[in-house]
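All protein chains but one are shown in place.
Just so it is clear, A and B label the chains in written order, and each chain counts residues from 1 on its own.
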Amino acid sequence: MEQTLENTETESVDTDEFGEEELLVEEISIDGMCGVY
Amino acid sequence: MTTTVSVFDADRHWRLHERVALRPEPFGALAYHYGNRRLTFLRSPDLVTLVETMGDQPTARAAFEAAGINPKRWPSFEKALASLVVGQFLVDDNHIPFTDPARG
Partner (left out) sequence: MTSLKNQLAAGLNSPICLTWEWTYACNLQCVHCLSSSGRRDPNELSTEEMKGIVDQIAEMQIFYVNIGGGEPMLRPDFFEIMEYCVEKGVGVKFSTNGSRITAESAKRLAGMDYVDIQISLDGIDEATNDAIRGDGVYARVREAMNHLRDANFGSFKMSVVMTRQNVAQVNEYEALANEYGAELRLTRFRPSGRGIDTWHELHPTSQQQVDLYNWLLARPHVLTGDSFFHLSALGEPLPGLNLCGAGRVVCLIDPVGDVYACPFVLHDEFKAGSVREEGGFAAVWRSSELFTSLREPTSAGACGSCGAYDACGGGCMATKFFTGLPLDAPDPECVFGHGEEALAALEANGGAVRPSVSKDHSKPIGVGRKRIPVTIA
């Protein structure tokens, strides 16, 4: 899988090419990041 | 990670919970809730604007309109706002503000 890392800062298209809704909110556990504590 | 999304009432007044901090990032913003320790990524600058101005408008629907966002995008935004309610990032007028003992 190709990984593109260009940040689409100004792009705020909310539907992908299939017209499906995009996920505008994503929650991550603060414990879900690599750290000691 | 999936969150159960309940129906969002767009016709009432919502605002950011007083214990939420927003930090702009290239993709939109990070939102951290100091009360429940939840961390959320707001992945659209338009969503960030909407959330920041939400409290100034009488209803969420009015805030969406005032933010000038393409009405066709409403379903995605509605889903996003519902998620934020689940995480307690957005509260309505029934919410009682938390008084922070550390700040007196």
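Everything that follows uses one rule, which is that a residue touches a chain if its C-beta (ideal position, glycine included) is under 8 Å from a C-beta of that chain, and two chains touch if they have at least 3 such contacts.
Quick caveat, the model's predicted, so the values are computed rather than measured.
Among B:9, B:25 or B:52, exactly one should touch the missing chain; which is it?
From the options B:9, B:25 or B:52, the contact with the absent chain belongs to B:25.
Could you pull out which residues of subunit A are in touch with the chain that's been left out?
That gives, for subunit A, the contact residues 1, 3-8, 11, 13, 16, 22, 26, 28-37.
Pick out the residues on subunit B that sit against the missing chain.
1, 21, 23-27, 30, 32, 34, 37, 39, 41, 43, 100-102
Note that in this section only the chains that are shown with their structure count from here on.
Just curious, how far off is subunit B from subunit A if you go by their C-alpha centres, in Å?
Measuring from centre to centre gives 17 Å for this pair.
Mind listing the subunit A positions that touch subunit B in their complex?
So the residues of subunit A touching subunit B come out as 7, 9-10, 12, 14-15, 21-30.
Write out the stretch or stretches of subunit B touching subunit A in their complex.
1, 3, 26-27, 32, 37-47, 73, 75-77, 79-80, 83-84, 87
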